[in-house]
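And then chain A:
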Amino acid sequence: MESKIIIAGFGGQGVQSLGMFIAFASIHDGKEVTFLPSYGPEMRGGTSNCSVVVSDKPVASPIIASPDILIAMNKPSLAKFESRVKPGGCIIVNSSLIENKVTRTDVKVYYVDANRLALEAGNTKTANIVVLGAYTKISGVFSPEVMKAVIEHKFAKKPKVIPANFKAFELGYNL
Partner candidate 1 sequence: MKELMKGNEAIAEAAVRGGCRAFFGYPITPQNEIPEYMSWRLFEVGGTYVQAESEVAAINMVYGAAGAGARAMTSSSSPGISLKQEGISYICCSRLPCVIVNMVRGGPGLGGIQPAQSDYFQATKGGGHGDYHMLVYGPASVQECVNIMYDAFDKADKYRVPVMILGDGMLGQIMEPVELPEFKDLSKLPRKNWATYGDGTGEKRNIINSLLIEPDELEAHNKLLADTYAEMARNETMCEEYLCDDAEIVLTAYGTVARIAKSAVNILREQGKKVGLLRPITLYPFPNDAFRKVAEQDCVKEFVCTELSMGQMIEDVKLATGMLKPVHFYGRCGGNVMTPEDLVEFVLKEGK
Partner candidate 2 sequence: MAVVYKKSKMLTDTPFHYCPGCTHGIAHKLVAEVLEEMGAEGNVVGVAPVGCAVFAYKYFNCDMQEAAHGRAPAVATGIKRVLPDKFVFAYQGDGDLASIGMAEIVHAATRGEKITVIFINNAIYGMTGGQMAPTTLEGQKATTCIYGRNPEVNGHPIKMCELLATLTGPSYIARGALTDPANVRKAKKMIKTAFEHQAQKKGFSFVELLSSCPTNWGMTTEQALEYVKTDMQKLYPLGVFKEV
């Protein structure tokens, strides 16, 4: 098993932390993983992306030409990466911010109204966790229990936000 994921969006949408949740879950599960963030001026208010490779074996290239999964959190990200997704791969689209439909027909597409569901979960900052829930269900690489353990661990210092994040995760997972 080797799963290549590109996650992209605006800075501040939790793109990097979404990637890191997947990386932490990999460690939790005893899998190999690389998490490669974009860095530099583009971090400051511009677009932000990261590449995550999860594998049973040590990861060779952290650079991804064609991801198995693209998570597009905003419109420019979908425009930039749509063509690169591997045929037969999938795209998770944050439909709250992206009104366009994916034009490719050789990939599976999942539209997630992440910002609205985050609001429903009680915390607008949890849109990335909604998407994490959707990703967990769609990819089948991690069990929801592992992901929730990671969420709990990462928010250990802010236990008040855990219930909303769990709710957001479940809303995404049960779509």
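Candidates were picked such that all candidates are chains of the complex that A comes from, given by their letters.
Here, a residue touches a chain if its C-beta (ideal position, glycine included) is under 8 Å from a C-beta of that chain, and two chains touch if they have at least 3 such contacts; residues count from 1.
Remember, it's a predicted structure, so these values are computed and weren't measured experimentally.
K.L.:
Every candidate listed belongs to the same complex as chain A; state which one touches it: 1 or 2.
P.N.:
1
K.L.:
Write out the stretch or stretches of chain A touching candidate 1 in their complex.
P.N.:
Contacts found on chain A: 20, 23-24, 26-28, 32-37, 39-41, 58-66.
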